[in-house]
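Take a look at the structure set out below.
As you look at this complex, bear in mind that one protein chain is not there, while each of the others sits in place.
Per-chain residue numbering starts at 1, and chain names A and B are given in the order in which the chains are listed.
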Amino acid sequence: MSSVVAFSVFGVDWEFLKPYIVLGLALGGVYALSGTGIVVLYKATGVLNLAFGAVGAAGALIAYWMVNHTSWPHWLAYTACVVFGGVVNLLYGVVFGPAFAKRDPLVKMMGTLALALILLGIMAWRAPAGGAFVRVLTLPSSSHYYTVFGARVNLTQILALAFAIALTVVTTLFLRYTGLGTAYRAIANDREITATLGVPVRRVEASAWLGSGLVCGAAGLLLADLYTSLDYTALTFLVISSLAAALIGRLESLWVTLAGGLLVGFVQSILTPYGSVTAYRAATPFVLSIIALLWMGRRRVVVFAPATP
Amino acid sequence: MPSVDRPLLVRLLVIAALLVVALVVFPATLGGDWINTFTSVAIYSTVAAGLVVLYGRVGMISLGQIAILAIGTWIATRLSYVVNLPFPVLLLVTGAITCVIGVLIGLPALRLSGLYLALITLMAAGAVNVVLAQIQFPNGGGGFTARTDNPSLSGLKAVPRPSAATGDNAYYRYTVIVCSLMFLLAVVHFASKPGRAWAAIRESEPAALAAGVNITLYKLWAFALASFITGVAGCLLAAQIGQPNTYSFPTQDSLSLIATALIGGIFTLWGAIIAGVFMQLLPFLFQAQWSVNPNFLLVVFGCGLLQVLLSAPGGLIDQFPKDMANLGRLIARKVPLTRQAALGIASILALIVGIVLIVMLKSTPIVGIVVVVLSPVFASLSQD
Partner (left out) sequence: MIEVKGLTVRFAGVTPIDDMSVTFPGGACGLIGPNGAGKTTFFNVLSGFVKPAAGSIQAFGEDLLKLVDYRRARWGLRRTFQTEQAIEQLSVFDNVAMIHEHSGEGRSARNEAVMTAIEFVGLEADPRAKVGGLGARERRLVEVARAVVGKPRVVLLDEPAAGLPDEETRHLADVIQRIPQHFGALVVLVDHDMSLVSACCETTAVLDFGKLIASGPTAQVLRDEAVINAYLGTEEEL
């Protein structure tokens, strides 16, 4: 029997907020997931991938198509979404990565903006959003419900959060204790020197693109489910929330990225039932990102290189 | 006393000729839809000019210029419900207020550069969009935002155009003239003290500091100029649309703007004009004239942006003449091309041929898309 004792801390009715907290933490888990992918890729290649959302959205659309327009088993569709994320990111990284390798991080990021544009164009062409028609992608895990701390949670939400935590643990261990992980950190430090040490730099970078791409596909799938409607534009720009998580982690620390993602999801969701601020809750990732960026830029650094490409 | 040098004279003649074509030939020969589109071209070219100032000249990337444009449009619309200003005054006031807001947003961003500056402008633009999505555009209601969900017919008035230019043709000419003045303002800046200071800052901040340049002041000045001309463009947009709303500023426009600005050529104002043409004329041609899905242009812009980033930082205005010269040399004098030059030509040709194929093969656009995607691939190969 679930607890019906309402409790009040700081004058807030937590019982009432529980469903929002649950959703917020689940979404936050996905932001952290995607954020971790962004951070690892940035560490290994210097590329801040803003196309993560677009790739995830495209993968989700493919999964949707496979579920609703073919008779193939659903698990194949979900796998396709994850694999799509890995393949598209890998292709981009292999084809364009080396040419961008010596460029400024700003230029590398703008390359991913170009990728996002291309994907947006293709998605708008193949899956035009319009009028009353709404696409919905629901994972099978969403029909299993549990009660945790007196709140109603579905399996997808649990998986999102669990996956985020697991990924943070695994990636931290990976970076610290495996040869490949050390190679990532070496390349992040100095690509040229690492190459002269005999590290197959391009292959290591390709693995980073593939790994982060798979995470991106998984995140796209989870978001499509948790957000209840498959709006590819919204999904594309959800990369901002993942980016907020990554920025809170200073593009550096995976655990802080996890905390950051949960914070973004939590704050945004918890503001939902409060009428006076609810319309502005969408600004949460933007505001938190701005604070994170101002904090990261607080020391005045004098730069000796010319600014434009 | 040195005579006026030839390149300057040629440039002035070209500008004069373009103005004649724009102000006289176009209204006389083109229909209403075309004229409306060219009004938009002029407006968005001005926004792109702001980017040329910020990024091309000072080295400060801004991914939030569409948000600044939206702010300008909002202010102009709001003001039109409060006072009945003569249009030139409305332009100046809108520009001034947008300028102040732009500087305020720019202040905390001053310490940042490169990637972090791009991100903070992106985030600031996002926050502005959230606010705009909530308060919407004024439509005659009460309160600070002058918005009501049940506007009475008398409250819902359009932003008035200048009394001398209410018709579409006349307003188009008015817009072209105002935008030309904005371009002139930028040119005057470039040719004098701030322009030199900006060039120094972009080249190297330490050297600029050592030269005595007050970097904070000149960076803010650049924000001020870019915000002012974008604000004026916003006011022009408000009067063009009449009753603007948030659909006038879709989120992907920010991406399209930076893409077309770089594709056109971020280092010169000519590139800004090309940016406006790409961003407004091409979609019109695709959708209204050739019945092709304008979303393909997003793919084109993405590929063009990649191509510019990889191999042609100066954009089309810089790269196209060079590539054509190389091609000409190959054809005329059989001078063999270097691998890099050949790939450069292939890359631009792939872009152009791809666009043509998308338009012509309406039933199988995938062909054109594949060709267009080859453009950045060639560009990437040319960098090896």
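A few points about this structure:
Please note the rule applied: contacts are C-beta pairs under 8 Å (C-beta built on N, C-alpha and C of every residue); 3 or more make two chains touch, one makes a residue touch a chain.
Keep in mind that what you see is a predicted model, and the values were worked out from it rather than measured.
The hidden chain, counted over the whole complex, makes contact with B.
Interface note for the absent chain: among B:Ala207, B:Ala288, B:Val335 or B:Val356, the touching residue is B:Ala207. Checked against the hidden chain, the listed residues B:Leu110, B:Ala170, B:Ile215 or B:Ile241 yield one contact partner: B:Ile215. Residue in contact with the omitted chain (choice from B:Ala199, B:Ile241, B:Ala342 or B:Val359): B:Ala199. The missing chain lies against chain B, touching residues 193, 196-197, 199-200, 203-204, 206-207, 209-215.
By our rule, only the chains that are shown with their structure count from here on.
Between the Cα centres of chain A and chain B there is a gap of 31 Å.
Taken together, the chain B residues at the contact with chain A in this complex read 55-56, 58-61, 108, 111-116, 118-120, 122-124, 126-127, 130-131, 133-134, 202-206, 209, 251-252, 255-256, 258-259, 262, 266-267, 293, 295-303, 305-306, 309-310, 313, 365, 369, 373, 376-377, 379-381, 383-384. By the touch rule above, chain A contacts chain B in their complex via residues 48, 95-96, 98-100, 103-107, 109-111, 113-122, 124-125, 128, 233, 237, 240, 243, 247, 279-280, 282-283, 285-287, 289-290, 293-294, 296-298, 300, 302-309.
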